[in-house]
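Below you will find the structure I want to go over with you.
Only one protein chain is missing from this complex, and each of the others stays in its spot.
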Amino acid sequence: MEINLTFDLNVYSLLVLKKSAYRYINKFSINFNVKNQNVICALSFSNKYTADQCNYFADQFKKEVLDQDLRETIKNETEPVRNLILAHAFSKTGLVDSE
Amino acid sequence: MLKLYGKIDFKNIAFKGWKLFYVTFNPNIPDILKSQFAFIVDNHNYKKGFGSYLSFEKVKKDIPNLFTLKNEFQYLSEGDVIRLDDNGGYACIFRLSSRYNTLLLTEQCNHYCLMCSQPPKKQDDSWLLDQSMKIIEMIPKNTESMGFSGGEPTLYGEGFVNLLRRTKLTLPNTGLDVLTNGRAFAQESFTKSIADVAHPNCTFGIPLYSHDPVRHNYVVQAENAFDETIKGILNLKAYNQRVEIRVVIHKQTIDHLIETCRYITKNLIFVDHVALMGLEITGFTRANLDKLWVDPYEYKNILSEAVRILNHYNISTSVYNHQLCTVNNDVLPNYQKSISDWKNEFVGECDGCQKKSECGGFFSSSIKYRYSDNIKAFA
Partner (left out) sequence: MSKFQEIEFYKKPETKYELLPFRFINLSEDQLLLTNLVGEYYLTDREVLDDLVRHRLDRENSAYSSLRSRHFLYDEQTSIAKDLLKIKYRTRFNKLDEFTSLHMFVVSLRCEHSCPYCQVSRQSDDKIKYDMSKEIASKSVDLALRSPSKNIKIEFQGGESLLNFDLIKYIVEEAKLRNTDKNLGFVIATNLAVVTQEILDYCLIHDIHISTSLDGPRDLHNKNRPRPGRNSYEKTVEGIKLARETLGFDKVNAIMTTTESSLAIPEKIIDEYLLHNFSGIFLRPLSPYGFAIKTKKFNEYNAARWFEFYKLGLEYIIKLNKEGVIFREFYTSTILKKIFTFSDTGYVDLMSPAGIGIAAVVYNYDGSVFASDEGRMLAEMGEDKFKLGNVLSDTYKDIFLSDALLDPLEESFASSVPMCSECAFESYCGSDPVYHYATTKDFVGRKPESDFCYRNMNVFKYIFNRMNSDMYVEKLFMSWSK
């Protein structure tokens, strides 16, 4: 069975969609097609799943996209401070200096 | 509670400024040493040559450097150290029989804690540092432990380092407890100079009142206190100094006590000891009582949980200044009896209590002003 979902690229990045799709790699395979500012995700399910199950997974996928989007936001915002902390963690001195 | 300070009216004082003396009842102190001693004199035993004289009754002879003390000072014993001032003031500085001698280094402080038991004064009292340097010389070498406190002792900077060094050299076998807000140690260079002294047995007792910086700063009434205190603790531990964290439990610190202890286990797990302390109703506490007072009996479950968390992470923890009937049994392994070695005082509700000998009792200030409504004798 195949289910098509459309996402607006102004709202979700392709990276977010790919990451979400990866998590369902054992449930369905996916094809991405970009048309204008939209991405059409074609979800292909194996025959062993019922229609209800397929719809459920598609729903879960949409929720996952929301989560991944949130994760992207957190990651982008915290990337600099994460690098700072890691760099300091593994620098030679372990001491805290007062500024 | 012992009275430590007093002043006489009639003066016949030959020395200038202040001097320290050993208290003695022994008239046969060798002549060469007599000037170091304050002899307890009465109408029958006067011997001349002593540095000063103390009496508890009116003495007829015209004795030089005589201080007639109030009766409350009868506790003075052989070998105690007393300071006598040329303006008639006298103070017991060191008591041989006490395990808790603490030297006041200054009354100046960069904090203004809501519950401060030694309210800060702004005037220059660096003579207290000089006094301490001299007292160190007079303390018996076999003294087990003593303390430094204030105000904030580290405000002396290099002066404090010198005192620490002098103490190490003069009293190498005496354990030392330094009460400090720890902020000076946020400067790594200061921490290093303290560490270089290499005192063999010194613990820095540093208060931390909340995991929440705003609340901690509020309790100590100082901005940036939280950050600098934490940094100070980290630096001290990086230089292998012993650190004790002290938490005074009252209405401003009880709500988040558990989260605060959790914070200690996550960020300061390497500290050597945590002291959870009940409130003493002296100094500023009385002025802020409405903000501070909470009946310990009402927070005993919170206290139990806080102790449980600290115990779980193997952080050595003690509970001070609580009465046995206000804590749960699970806290008993961590319960410390002594508030001080002064007589443990009790109230009427304690009559007939079977556990009096194991209980810390009360501060006299608590008895006078406020204590738990739930004191109940154990059958």
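General observations
Going by the order they are written in, the chains are A and B; count residues from 1 in each one.
Simple rule for what comes next: a residue touches a chain if its C-beta (ideal position, glycine included) is under 8 Å from a C-beta of that chain, and two chains touch if they have at least 3 such contacts.
No experiment lies behind these values; they were computed from the predicted model shown.
In the complete complex, the hidden chain is touched by one of B:D86, B:E107, B:D125 or B:D212, namely B:D212. Only one of B:V41, B:L234, B:V247 or B:M277 touches the absent chain when the whole complex is considered: B:L234. What subunit B contributes to its contact with the hidden chain is residues 112, 114, 119, 211-215, 217-218, 221, 223, 226-227, 230-231, 234, 256, 259, 263, 266-267, 284, 287-288, 312-313.
By the touch definition given at the top, subunit A reaches the unshown chain through residues 19, 22-27, 67, 70-71, 73-75, 77-78, 81-82, 84-86, 88-90, 94, 96.
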